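What you see is the complex with one protein chain gone and the rest in place.
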Amino acid sequence: MAVDTAAGRSSRTLSGSLGTRLRRFGEISREVLRNPTTLIGLLLIVGMVAMALFAPLLIEPNTPNPYQMPRDWGALNEPPGTPGHILGTTQQGGDVLYGVIWGARTSLRLSLIVVSVTVVIGLIVGSLAGFVGGKVDELLMRLVDVFLSIPELIFALAIAAVLGPSFGNIILALAAVFWVKYARIIRGQVIHIKQNEYVDAARVIGDSKLRIYMKDVLPNSITPVVVQATLDMGNVVLIGATLSFIGLAEAGLAEWGVLVSQGQAGISAGRWWASTFPGLMVFLWALAFNLLGDGFRDILDPRTESKR
Amino acid sequence: MTVSHAPEAEIDTTGAIASVVGLRVHFESKAGRVYAVDGVDFHIRDGETLGLVGETGCGKTVTARSFLRLVPMPPGVHAGGSIYFRPHQPCPECAGTGCEVCDDTGRLPVPCPVCGGEGCETCGGSGNETIDLTSLSGKALHDIRGDRIAMIFQDPAKALNPALTVRSQIAEVYGQHRTEEVLQRAGLGSAASMLMRRFVSQRSRLWERALLAMPPLRKKRMRVERAIDDMVSAALAETQIPNPGNVMARYPHELSGGMKQRVMIAQALACNPDLLIADEPTTALDVTVQARIIELIKELQARRKSAVLYISHDLSLVRRVCDRVAVMYAGRIVEIGGTEEIFANPLHPYTRGLLAAIPSRSQSRGQLVAIRGTVPELIDPPPSCRFVERCSYAVAVCGEVDPGLENVNGGHRVACFIHNPPDMAVEVPSFSKVTS
Partner (left out) sequence: MQIRDYVLRRLMVLPILIIGTSLIVFTLTRIGGSPIGIYLSHEMTQDEVAEIEERYGLDQPLPVQYLTWAGGMITGDWGWSGVAAAPVRQVFPNKLGATLELAVAAGVVAVALGIGLGTYGGSRRDRLPDHLTRVFSISGAAMPIFWFGILLLIVFWVGLGWAPIGRSNSNLFQSIAHPTGLYTVDALLAGNWSAFVDAVWHLLLPAVTLGFGTTAIITRMMRSSLVETLSEEYVDAARAKGLPEKLVLRRHARRNALIPTVTVIGLSFGFLLQGTVVVEIIFRWPGLGRWMADAVLRGDQATIMAYVMFTSVLFLMVNLVVDVTYAYLDRRVVLGA
């Protein structure tokens, strides 16, 4: 199979492992579809992402900024079922359905940006720590430990507070807090691979450190990173909404946490809809990604696989 | 279609401590019903070591576990048959220490409750109590487990609780089955209160345990603990563990593989069981340790004269330990007989294959012999001989009819048309006719 020439080496990367990886992907997809809870998660995600992507088609975007809640001064505090406002309106006349749909778009933006940024940062830091080792590794890991010693929400809260209340700052704050997990995962993988004998074998053949990294470390790390990223897609929105709820986002933003917070005032008067529907969306979003992430974890965890 | 086999009465079953009759254990799985154990018959005589040999998946472990009803019942299903067992009790003459009456074993059969030892229909004339293990549950089952029938498991690292000391794990056996003896030794005797009794038998409630930590009862509890310590220490010493007092206080992971297995053996023999089931006890051990453990088992068995059901996939090992051997294949017994007899004169093609596959120094160098093919799928087995796909002597009838286990000579039984031709006008297989 592996021919000891340059051409042989590159074929080891491409055709062999690409084929197996595609097949694996197919297997995993089938497993996902078979498990009922994971399937529900996937369906929910598809639904909400679709809602986010097609938001402008589903409901007329607000001008000038579609991410701001529209105001209909003639329809303040309307209960659900009012014509034109199926889910009711807020105290400022904002359509709750609008908030739900455009809030999905906001959440999608939030989670995609934060997760991709944190995965990249975590990758860089983790690889650095793992490969270079020594003092650099110690320093970086101490940093990670310190970051982990502050509870997530409180840390993000402090950062967002310092930067100033704005949604963009919430994104920054979350990114600053969430990268550590990935750094740990990647570093662990790098160290594990470094200690593995077949890396020495690869070096003997002449693979450079970069090749080892691309061929061995990255593919093996994909699994835990994918699981964590899926879970984080949900948790980022959860914590982000909490931060907006506390008041760290701009008022009037079409974001679920902001809506729940603003709907609080009407509760004592019996106006339940302004808080309930946006809050429900946060729950469903977090639930969906948690279900999918757990499903991935169960499927991809080698231990549970062999148990059967 | 099966050929019926000779009724049990033909075989000498006196002195049998356990009789497996037509045992069928199946498993419900997504793929279908797995016929893991499908018609198994054999006897174990008191004091003998019977080996149960076969490849992985042949059903030997399921058979063994059925003795103690350790097969999880969904997905497992008891599809038929019984396991008859004649429990013994501590000999009243010597209180279990050994005397002439009990032939130094310390045990005597429990008399049949119906006829009081006279002999009746229930006990088949033997006068001994016979119970069907497959129908036991609740207290009756718990009383047998660990006391009259004990089991040692394949991997002692996994079979011992890592969070408990050796002492507490062996103590559990005494607490459960020898409550009176413990109380006697602690000097509490029959005057012991319900509280103490419950403590020893491990049934104390939460508040009772709190009470026992306090001064007036604390002393009594300490006496009980000392008594148990002595008993545990004695059990460990029997298995030649050096410094039992020290080992008692250790956790399983602090001991070597061989020591762990000795602990398991000590635990199993603590109550002087009538039958010891050893499920591949040396598979997880180093070869050098294996030999010592096997010697230990043989010695203990000889001393106590208890029966042993020895499960293994290794025929050469079984030869050293067992008096009789049963060869299992695809959920059935294909051959059973005295060890030397089987090794000298293997009758079933499978047995021959197994023996030929054992590498030995007398063989010339070259390819190792293997039986071609693999164990068949046990879902929806065909009505043919289960070994037909892999058999070198199979003929047409082997693929249509299932041979039953028949007596060939003495106690040597085999399930093969080569030795028990079907009473039909068909071609008969023979060792001289190699068909594939």
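Should a chain be cited, it is by its letter among A and B, assigned in written order, with residues numbered from 1 in that chain.
Operating definition for what follows: a residue touches a chain if its C-beta (ideal position, glycine included) is under 8 Å from a C-beta of that chain, and two chains touch if they have at least 3 such contacts.
Computed from a predicted structure; not experimentally measured.
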Item checked: Neighbouring shown chains of the undisplayed chain, as defined at the top -> A, B
Margin query: Of the residues A:Met51, A:Met69, A:Val225 or A:Leu291, I need the one that contacts the missing chain.
Written below: A:Leu291
Note to self: Using the document's definition of touch, tell me which of A:Pro66, A:Gly88, A:Gly234 or A:Gly252 contacts the absent chain.
What the structure shows: A:Gly234
Check: Of A:Ala129, A:Ile170 or A:Leu248, which one is in contact with the hidden chain?
Finding: A:Leu248
Next item on the list: State which residues belonging to chain B touch the missing partner chain.
Entry: 68, 70, 142-147, 150-151, 153, 155, 158-164, 172-173, 176-177, 202-203, 251, 253-254, 264, 267
Note to self: Contact with the hidden chain only, please: which chain A residues?
What the structure shows: 37, 142-143, 145-147, 149-155, 157-165, 234, 238, 241-242, 245-248, 257, 260-261, 263-264, 267-268, 270, 272, 275-276, 279-280, 282-283, 286-287, 290-291, 294, 307
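As a convention for this text, only the chains that are shown with their structure count from here on.
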Notebook entry, point to check: Distance from the CA centroid of chain A to that of chain B, rounded to the nearest Å?
Noted result: 54
